[in-house]
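Only a single protein chain was left out; the remaining protein chains are all shown in position.
And then chain A:
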């Protein structure tokens, strides 16, 4: 009976593991990474966003599931001494721009309106797929914002701002439309903790690089490039993420310990009260990676025989015998004798009508109405 009990226990354990396997919360991962600053001296914000992009791509989220918004171009900026590169470490050790980056919103397209439209999904119908956040109620979304911010707001491109209330409302809209399963919000700006103070939707976890009243500081300048390359919080976050691989079991408690005050000078904060699971049981790869659960089967499947494409051209050589010609690139004679474009006829507008009425009125005033019958 001991062996029976052990056997039962063994199958029970297996069953719970299998149960856990099939009852996990999310089926797909999305990431929205936004850099909100313009101008060359804000190089570090672009480098921040690109380093998170790099980690997220390395851990498995494909480009089609990443919405990357960069407010200015640093890589091919004329002031960049090494074009097509964005470095995160001084002495140009790590190029976070890479060779196969795909930026979805760039330059002037990064506005508060576009950001909120991406989050809530209310985009014009002609928006291409790569610019949409097509998440569903089983998606885990990572949102990363960086730039210049203050107590309760984040500045977009030096001309507009988003407030923490707007952000909280956007997340509530997403929750009501079932656009996420769980959401991790990371912000690296000055007084970043103020941005997540107002959240009220469930299943949100937030991290910020500094508390209200504190500034987030930048890390190291590079003398060849001439600007600061990264912010402290994201620099240590990148170092932490470089250790993570798709099968790692690191959880959120490790993420909360990234960049303590001794390293960061500001105090990073986090908020987990809206999150239903215990942060210790949430894996880093639940948000940063795209770990798919694979079911292995040993059954054989019969493939149907391939469909043959229909033979399309059947003796069409007889139809067109006359040869086609290329168009003349600069037909001078034709251009000179080109008829002017037929303009649509518009009825005369008020000014012309008024002018003619005035002329007629003056005429009849001067010459008297009795001449009218001679004219008509």
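Keep in mind that, in the parts below, contacts are C-beta pairs under 8 Å (C-beta built on N, C-alpha and C of every residue); 3 or more make two chains touch, one makes a residue touch a chain; residues count from 1.
By our rule, contacts and distances are computed from a predicted model.
Engineer: With one chain of the assembly withheld, which option in "MAGE domain-containing protein", "Large ribosomal subunit protein uL15m", "GPI transamidase component PIG-T-like" or "COMM domain-containing protein 1" matches that chain's UniProt protein name?
Structural biologist: Options "MAGE domain-containing protein", "Large ribosomal subunit protein uL15m", "GPI transamidase component PIG-T-like" or "COMM domain-containing protein 1" narrow down to "GPI transamidase component PIG-T-like" for the missing chain.
Engineer: Write down which of A:58, A:131, A:148 or A:277 is the residue touching the left-out chain.
Structural biologist: Here the residue in touch with the unshown chain is A:131.
Engineer: Tell me which residue among A:159, A:281 or A:357 touches the hidden chain in the full complex.
Structural biologist: Considering all chains, including the one not shown, the answer is A:159.
Engineer: Could you tell which one of A:85, A:211 or A:272 touches the chain left off the display?
Structural biologist: For the chain that is not drawn, the touching residue is A:85.
Engineer: On chain A, what residues meet the omitted chain?
Structural biologist: 38-39, 73, 75-76, 82-85, 97-104, 106-109, 124, 126-131, 157-159, 305-306, 308-309, 311-313, 316-317, 320-332, 335-336, 338, 341
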